[in-house]
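Only a single protein chain was left out; the remaining protein chains are all shown in position.
Chain IDs A and B follow the sequence of writing; residue 1 opens each chain.
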Amino acid sequence: MKADAGITYLDAIREAQAHALRDDPRVFIYGQDVGAFGGAFKATKNLAQEFPGRVLDSPISEDAMMGLAVGTAIEGLRPIIEMQFADFSTVGFNQIVNQAATLFWRTNIPCPITVRLPFGGTSGSGPFHSQCIEAIYAHYPGLIVLTPATVEDAYSMLLEAIALDDPVIFCEHKFLYYHLKAEKLPSEALPIGKARIAREGRDLTIVTYSAMVHEALEAARELSSEGWEIEVVDLRSVKPLDTDTVVASVARTGKLLCVGEAWPWGGVTAEIVARVTGEGYGLLDAPPQRLNAKDTPVPYHPNLWAAHRPTARSVAAAARNLLRQ
Amino acid sequence: MLQTVLDARPAEEIVAGREQMLAAYRFMLLARLLDDKFAALYRAGKIHGGVFLGRGQEALSVAVGLTLKRSDVFAPLIRDAAGRLAFGETILDGVRTYLGSALGPMRGRDGNIHRGRPREGLLPMISHLGAMISVVNGMLLARRFKKISGTVGAACVGDGATSTGSFHEAINQAAVEKLPLVLVVANNQYAYSTPTSRQFACDSLEEKAVGYGIEVQSVDGTDLSACLKIIGEAVSRARAGAGPQMVVAQLLRLCGHGEHDPANYVDPKLKNSPLGRDCLKVAEEFLLRQKWADESQFAVWRSAAQHEIEEAVAQVQREPSPDPFVEEWRAISTERLGEMHRENES
Partner (left out) sequence: MPQLGESIAEANIVAFLVKPGDNVVADQNLIEIETNKATMTVTSPCSGKIEKFSAQLNESYAVGAVLGQIEATKEEAARLGLDVASSKISDTDRVSKPDGNGSHTRVQPTVRGLPVPANAAGASYLSPRLKARMTELGLSAADLSGVAGSGAAGRVTVEDFEKFIAQLEKQKTSDASSMRVAVADAMRRSWTRPIAHVGMPVCLDPLFAFRKIARPKPGPALCALRALAVALAENRKPAGRLVGSKIVHPSAIDIGFAVEAEDGVLVPVIRDADKKLLKDLITPYNELVELARERKLPVNATGGSIATVTNFGTFGLEWATPIPLPEQTLVLGMGAARHEPRWDSSKGQFVPVMEANLTLSFDHRVLDGGAAGRLLQRVSELMSKPDQL
């Protein structure tokens, strides 16, 4: 056992599930390898033992997993479905977007399911273990899409997600799992639907989410030494998107750079730009800009991977371009 | 009047034999006449969207609906008008959904056969075939969690659905979890225009059961008494904990895929074979032979059913349509998280 003190992002997720299982008998977890094995990332480690019969191993059937989740939800249970990777959730895509997301709209019966997606890239993961597909789920009405960037948010937002009566797509960043640590779990938190000012600034607003928040903060530090103060907004939830906080930030700085790890076409960054341009046109002192991953599948080789997605370096460069306008 | 008499009785009272056959026949007749009415309304231009009938499948369908208890779970396929009525769905629910009444169970947000009452065990299908089976699985698993025993879930599908991935995943899941699922496959020989020769390569759909490790039975879908017997056995075995049960019924679709489809592709040889027999006629002949009913009885029941249907249609024609300016345009139940988009404000 390592001697580091501190709770990792992954620990926080496990803790939140443990709390939910303890406090609400309707909660159960269903996914591949989540039972005795504790999950591919150990997100459910020891939970099967602590809560017998409530953490179940599923066959490799994302479609059936999601259909089953909806069925249990109709009966009043609150399932947590762990997808082993976000990239595999597309096998169950139909059940998520056509069964779960439409249940309330069609029948007035809420669908309190939580789908946990380990998403985002880590070096060497390649095209099918790295995807960021929150925008595709956000596109469908009837889903809530969350992207916590901190250990504290991973904990409190997962708890809140399980308690919500609507289907939640909970995007957990795989890189943050072990790399992010906090001293303790929070006792209170911003509610789902509110964005957080991760860093106050004056000259430019970066709006981003999940692991990119940390890249943006690093870029802000670099730019601070050059005399620029960058404001960083952590969206926390992609849908609903806290337009008010974003627009208020642009009101302060006049410049907007949206950063996302996902692909460019129709991503979360595009949605933000559309909203700010439509609702805060008179606040912009320069054209709003986006920085996304390249429009190709996520590459495997670390050289390619490092160039494929935004990094603190490329975020700072994009910010400088905008600051010089 | 027919409806209330039948709704009042708990399912256990209908015993095999005469009472069950008579009850089943009356539901089949009601379903047939209701389907005819929907077809007529369609041809009179009164229905928006498609109309999907169950002509020829009433015997199998009613067997499922009648055998299940009200506390069971039922995911019908598009041609299960008879089964729905036998399970307890009202004529009004069907008429309202087809005519788009704001008072229907789907409130105009979905239509035709996409209707149900999930909390009452009748699942409103989505259009993707095979997708409802795992939802039934989920409901059965939940009941197990809640320590509710003795529930059975029936999912009905056609031959076409057996090719889908969700069909495969769901049966496998039910088998692994040993759920009390009864999977009824109505092989009516065609999936829209696709004959079974282009749908599967195994000799018979029953062979699939071996692959999943579940029990399977075959039945002549045109024969009501056979359907009642076989479905009854399957439901009992599932209820007793024998794991998922598959029943494959052979019959012929006696209508188009939808009312827009004249179905000229159906092989006339099939129409003229025993497979092509009208199960309603077969049931009538059986009842006459057994002297459990006579022609005048049939006429009385027919007229009563017709009347009930017409009253329902007349009532629903007067009901309001959904009003887009009053409609709550929010797809999630948590109000504070609903996004307001400027373009949605009117």
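Convention: a residue touches a chain if its C-beta (ideal position, glycine included) is under 8 Å from a C-beta of that chain, and two chains touch if they have at least 3 such contacts.
If you're wondering where the values come from, they're calculated on a predicted model, not measured in any experiment.
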| item | value |
| --- | --- |
| Among shown chains, those touching the left-out chain | A, B |
| Omitted-chain contact residue, chosen from A:Gly76, A:Pro191 or A:Pro287 | A:Pro287 |
| Touching the absent chain when the full complex is considered, from B:Arg18, B:Arg43, B:Arg119 or B:Lys271 | B:Arg43 |
| Touch list for chain A against the chain that is not drawn | 254, 281-287, 324-325 |
| Interface with the undisplayed chain - residues on chain B | 36, 40, 42-49, 100, 258, 260-262, 264, 310, 313-318, 321, 323-325, 346 |
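Just so it is clear, only the chains that are shown with their structure count from here on.
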| item | value |
| --- | --- |
| Chain A - residues contacting chain B, complex | 28, 53, 58-59, 61-77, 79, 94-95, 98-99, 101-110, 141-144, 164-167, 192-193, 239-241, 278-279 |
| Sites on chain B touched by chain A in the complex | 105-107, 109-110, 114, 116-119, 123-124, 126-128, 131-143, 145-146, 165-166, 169-170, 172-173, 176, 331-334, 336-339, 342 |
